[in-house]
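One protein chain omitted, others in place.
By letter and in written order, the chains are A, B and C; residue numbering begins at 1 in each of them.
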């Protein structure tokens, strides 16, 4: 049974680590917040005083951090700390599940490769509910060997595990998907409101478009118009779900990639502008389907 | 068995009428082009010298015409001709399958209602292939009575028959759907190209997004990136399918509706601009998935 | 000295008619609101019971109405009233100063031409302040003869009088200008906010861009950022000036023209979407420079 080091025990990392423990793995955790560590040790985790300490003897290291700079510090070190690449052995598998810029993933990957260590980026989707249920989607970038070896741990935490390509490809595929998701959400919102403004019942219109050429994930699972679908954020005051601020973060990553590759993404760029405006009007903590309210008449 | 008058025997109307004949109905046809009429009489249709002549004794009248002005002339008449509303009996059911502006559909519908005649707008999707195979989708606007009575003829020509609401609702629902489709197509194209520009294989990226939150009809049925999917226009030089010029027409109708209802459709309006630019660069007769080429690097 | 009939005495029409009276002309007025008529007769106008009555014996007819349907009814008549074209003599000059769709202007113009009557569209800019001061801008569409003859009255009410082309050209030129204005306003707003977000003083940035290649009318006369410029709406809580709702109307007219000519206007269409969203959030009666607030962080 693999021994795992888990670094970063936030809303996502905490339940992910818990699932590994439940599966009987030996998990050593680290987080800057003592309370987050305590919650995991109470479930059977070991703890370490530093990230390097947790990782030193693990077969697999998993990290789940907020942004590229944290990932870079963790693996490459910084002014005050060694990086994981300085302490782990060559047969350790490093898996970063954070959603960050592809450039940082590729930098860490190439530094790891220089030392003969396997590194894989494996950003997730599925939210905190998926993390708790062990039904996350992982989109992985790395070698075939790394991808195969990672199955042991990833299948415990997730239901869908994709191999997008080499290191960095996981990040790219995820932000391509999330950029497209934002376009689906905005496009569906404005189409539904156009129908409503012209006298249509949004439920009927949704039913028609769902099985027609306008069909898309948001109509299927996450209708943005209140009271069309039960148990989705739009029918609960846009609470819960995937926050506008997080969509703004992912759209920022997609635009960063588009700048780096000199790509044109007019719809994704427009979606980002609309979501930033929405956040700046004070709606950053609502679910991202609340963009619907930009199109409806304020009561 | 119903007697049917069919007015407008173009690429869509011709095969639709043919399916009614095959089903054993008595069909009287009219078109301004003699060759189009001849093709149908050869299959067993009767013909009439005028649209009014065809319609006068029919149980059901079906029209399939290019634009609102033709529909208006047909039903309401013009300087030189009577309209169908002047000649048909009260128990005739009028079904217009053209894709036109909702305002014209509503005008014809209200004039018909004043005379006690049932009128329904029932625009189709599915293209010439669907017309020939009898697998069209009909999106209907009209009373329940009209909708129920229309089943006899619509089920012969189509596989999916939706009731969107009152007269005009069929047109609105169709253009909402097609506007959304254009957004899916552009958004999917730019997302795939962003992936390609960053080293991803478009087939793998498509497979991932298709079953993730970016999933949509274009990934499922109509991938715009060449050689990802067999037997779609993108793998055949963007020939066949649904022409850019027709998408421009439908996006024009959606913007006309948005102006009338003072609605905001930023994605749909942007898609229209990109499609008009694409058409103006000389690509109006390519399939609408060719918008992908606006994002890829010209070789 | 010309005798003038003035139809439509609203916020703009009232002061325009008053200036003609002050210049010593014989002005017969008509409006559906008795109070509006009384205000002008108190200043020396004659009044008539109907628009046709006012126009019958005038050398020049000037109209200032809200929308195309009113202009159409006035000149062409409707179910209950004759139109001006039925009552005026051939040597009457008809000038419509309303801002309406070009198609209606062209329809009225062609009907007038069939009767040998000169009709000119002459939409204005300059607002109620310009109307009162007699410093409006007129953008005219009509023959050279009509344009020359109109100078007598237009120079009394305005400071800049342009001849854009044949009938309808005045409307087209005005909505091209106002569409461009909306783009300048949004573009300037987001550029200033980008500077502010990166630590720049908006006054300094405005001073630099004003004399550089970013220079435009909004930086010169109408800075949207509060407290950069004195005596503009942005420094007075976005009160006064040109309302968001009116910009939405003009952007609707520009999109109507773009649909009719199958033109692509991505920036203008996007500006319209942003302004409609702004209006729907409850800001329709603020000055149009308040679009700046869509980009700034809500406090």
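Criterion: a contact is a pair of C-beta atoms (placed from the backbone, for glycine too) under 8 Å apart; a residue touches a chain by one contact, two chains touch by 3 or more.
Here the structure is a predicted model, which is why all the values come from computation and not from measurement.
Of the listed residues C:78, C:91 or C:197, the one in contact with the hidden chain in the full complex is C:197. Among C:37, C:164, C:248 or C:286, the one in contact with the hidden chain is C:164. The omitted chain makes contact with just one of the residues A:1, A:35 or A:259: A:259.
In the complete complex, the residue from C:28, C:63, C:92 or C:188 that touches the missing chain is C:188.
Think of the hidden chain as still there; on chain C it touches residues 102, 125, 137, 139, 160, 162-166, 168-169, 172-173, 176-181, 183-184, 186-188, 190-195, 197-201, 204-205, 207-209, 211-217, 220-222, 254, 257-258, 260-268, 270-271, 274, 294-295. Mapped onto chain A, the interface with the missing chain covers residues 248, 252, 255-256, 259, 262-266, 269-270, 272-274, 276-277, 280. Taking the complete complex into account, residues 270, 277, 280-282, 294-298 of chain B touch the chain not shown.
The working rule: only the chains that are shown with their structure count from here on.
If you average the CA atoms of chain A and of chain C, the two centres end up 51 Å from each other. In chain A, 270, 294-295 are the positions where the chain touches two or more neighbouring chains simultaneously.
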